[in-house]
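Everything below concerns the one structure shown next.
Only one protein chain is missing from this complex, and each of the others stays in its spot.
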Amino acid sequence: MRLVGRSLLVGLWFMFLTLPLLAVRVNTITETVEWRWLNLVWVGLGTFILSLALALWRQRSESQPQRDDGEGDITPRWRERLFHDQTVYRPLLIMALLATLLLPWLVDIYQINILVLALIFVVLGLGLNIIVGLAGLLDLGYIAFFAVGAYTYALLNINLDLGFWAALPLGGLAGAFFGLLIGFPVLRLRGDYLAIVTLGFGSIVKIVIENEDELFYGAMGIADIPRPGLLGLDLSLDQSTLYTYYLVVALALLAIFVTNRLKDSRLGRAWIALREDEIAAVAMGIDMAKCKLSAYAFGAFWAGLVGVLFAARNTFIHPNSFTFAESALVLSMVVLGGMGSIVGVTLAALILVLLPEYLQGLAEYRMLVFGGVMVAMMVFRPHGLISPSRRRYTRPQAQGEEG
Amino acid sequence: MALLQVENLCMDFGGLRAVDQVSLSVEDGEIVALIGPNGAGKTTFFNCVTGHYAPTGGEIVISPPQGERARIDGLKPNRVTALGLARTFQNIRLFPAMTVLENVMIGRHCRTRTSLLGAILRGPGTRRQERETIDTSYRLLEKVGLLDVADEFARNLSYGGQRRLEIARALATDPFLLLLDEPAAGMNPQETRELDELIVRIRDEEGLAILLIEHDMPLVMNLSDRIYVMEYGCKIAEGTPQQIRSNPRVIKAYLGEQDDA
Partner (left out) sequence: MDYFLELCLGGLTRGSIYALIALGYTMVYGIIQLINFAHGEIYMIAAFIALIVSAILTINGFTGVSILIIAAVIAILYAAAYGYTLERVAYRPLRNAPRLSPLISAIGMSLFLQNYVLLAQTPDFLPFPELLPEFEFMDPVAHLIGSAELVILVVTTVTMLGLTFLIRSTRLGKAMRATQQDMTMARLVGINVDRVISLTFVLGSVLAAIGGVLVGSYMGQINFFIGFMAGVKAFTAAVLGGIGSIPGAVLGGVVLGLTEALAAGYISSAYEDVFAFGVLILILVLRPNGLLGRTVRTKV
């Protein structure tokens, strides 16, 4: 009963908070006030129920026998099997792969186009996952590297008539270069300073593109960027979309493969160690500057790479595709998926792009939900939906086979 | 030539002199203790030696058994570790979200070389190196008695377990000198006894020298070949445990403090 009372108070408090903004809307031209009391009722009801549910949940988990702190310590059985039992996860992976490859034959071209976008964001998520998830460097301007890749292709194409395939690696390298450029001076900084500097960097890139008409075609954007070419063949729009789809699938698979390899390598472990405790990591002989820079450059590389693909898919790029909202979107993928978890980030990227696309009513609330999700994840499940599992290693006696 | 030779080390923080003209040496195979009341500057001294602070005066020279004499003051911590000094921390600093084994594997970082490309392609060279890293790490876990929790997250270990894991992680860097910052802090008598044995065994089996900061007097007296005593940033005594025990300045500064309490 006390809980209900408290929740009631919470509901009333939020009704009070939202009163001026949600219930009132003034029209400053006609000088009329519109009262929307119903909104307030919803807020009160919603927060009341939420607060009650939370309180009950908390009460229940307190009354249960004390479990260990944190996630992943008491891994549920099914997850244990999903990630460590080859006979379980191998077929699942193969099925997922088959579905991905066959999908374009089942859906129409419009859907494929959306899937391409979703997969582009998968690669972005995986790239940012290296920087934020593994190395623990909060980057709020990640989309800038994506922009660098996209503009690299567009400009090389206009000025030097370079094709997609020549631009692809160059876009990646340009991304990595900018990663080093911004990373070099600021990596000594503490984490939160880094966050704000990257935020600034992201904004600067966008403002510069927007205002430099001569170099970057400014706020008009760049149109007529060629789609990816296939051995000089003339592809119809549908064929080209299909081709782009397989390209981005290949790129996403490559990104998954590479980050998976890196995660459990000497370098990947060093990144995680730096994330966990910088001072201890350095005392263990890890070269902080080198490791952080490599994480930064490598994460930016993927953004640059997939930026080229983005430009080729859209055939039109514009500075407004590269705002803070996009950076925040990619960041929420990493946060939602579980920092460092490859499966999690991949799934989160798909969900966050596809869900608003198919639930049009939701699209409006997208950013609101992302923001809410980031807070809720940090408060309730800081390790993400799928917390990163660490690899097990066999002991010396059992030679050969590992994993 | 001493393994570690510190001459007139000084460390100033603004106007405060935390370490004042301290000299200290560690010979091959020795266990040397650095003791003193809280705030005497022991950990600051450690931090200077291991490169976390750049000392404002004096010099630190190492002469590794295999390797060249080198001045190390002012080097970055990772360079110092690469040269063969490894440390543990007074307030335990593990990598909580990594497994126990992976914590030790981090120690191998400076003794292995894998490029970004090597890690992605995972060629035979890389695989051999990984295997070697894993094997060494398991061996060290066995030595400190943590073999059966190798796959646990480091944050789930007991306090004593975490301290021992720090030692294993430090050993993985192949040091010739191990610096332990209050390894027995927070341990019960049983654990302290085991730690005593472990330290001696490490010295004998790994063939390295040990410099430790410790407050547990029985442990220090029992373990050390030589003892240095610091107070208010200055060195006030040095000698064998026997000499230290009967040194009037030490009794006044250090043991006397216990009488007051």
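We call the chains A and B, going by the order they appear; numbering starts again at 1 in every chain.
Note that a contact is a pair of C-beta atoms (placed from the backbone, for glycine too) under 8 Å apart; a residue touches a chain by one contact, two chains touch by 3 or more.
Note that the coordinates shown come from a computational prediction; the quantities given were computed from them, not determined experimentally.
Chemist: Looking at A:Thr18, A:Thr100 or A:Thr315, which residue reaches the missing chain?
Modeler: Hidden-chain contact among the options goes to A:Thr18.
Chemist: Any idea which of A:Thr32, A:Asn159, A:Ser236 or A:Gln360 touches the chain not displayed?
Modeler: In the complete complex, the chain left out is touched by residue A:Thr32.
Chemist: Any idea which of A:Leu230, A:Ile279 or A:Leu293 touches the chain not displayed?
Modeler: Of the candidates A:Leu230, A:Ile279 or A:Leu293, A:Ile279 is in touch with the missing chain.
Chemist: Given the full complex, what residues of chain A touch the hidden partner chain?
Modeler: 13-14, 16-18, 20-22, 24-26, 28, 31-33, 39, 132, 136, 138, 140, 185-186, 188-189, 191-193, 195-197, 199-201, 203-204, 207-208, 210-211, 279, 324, 328, 331-332, 335, 339, 364-365, 367-368, 370-375, 377-379, 382
The definition used in the following text is that only the chains that are shown with their structure count from here on.
Chemist: Could you grab the centroid distance between chain A and chain B? Build each centroid from C-alpha atoms only and quote it in angstrom.
Modeler: From the centre of chain A to the centre of chain B is 41 Å.
Chemist: Mind listing the chain B positions that touch chain A in their complex?
Modeler: Result: residues 50, 52, 76-78, 81-82, 86-87, 89, 93-99, 101-102, 105-112, 114, 116, 119-120, 122, 126, 129-131, 133-135, 138-139, 150-151, 153, 155-156, 169-170, 173 of chain B touch chain A.
Chemist: Which residues, counting only chain A, touch chain B once they are in their complex?
Modeler: 68-70, 72-73, 258, 261-262, 265-270, 272-273, 276-277, 279-288, 294, 298, 388, 390-396, 402
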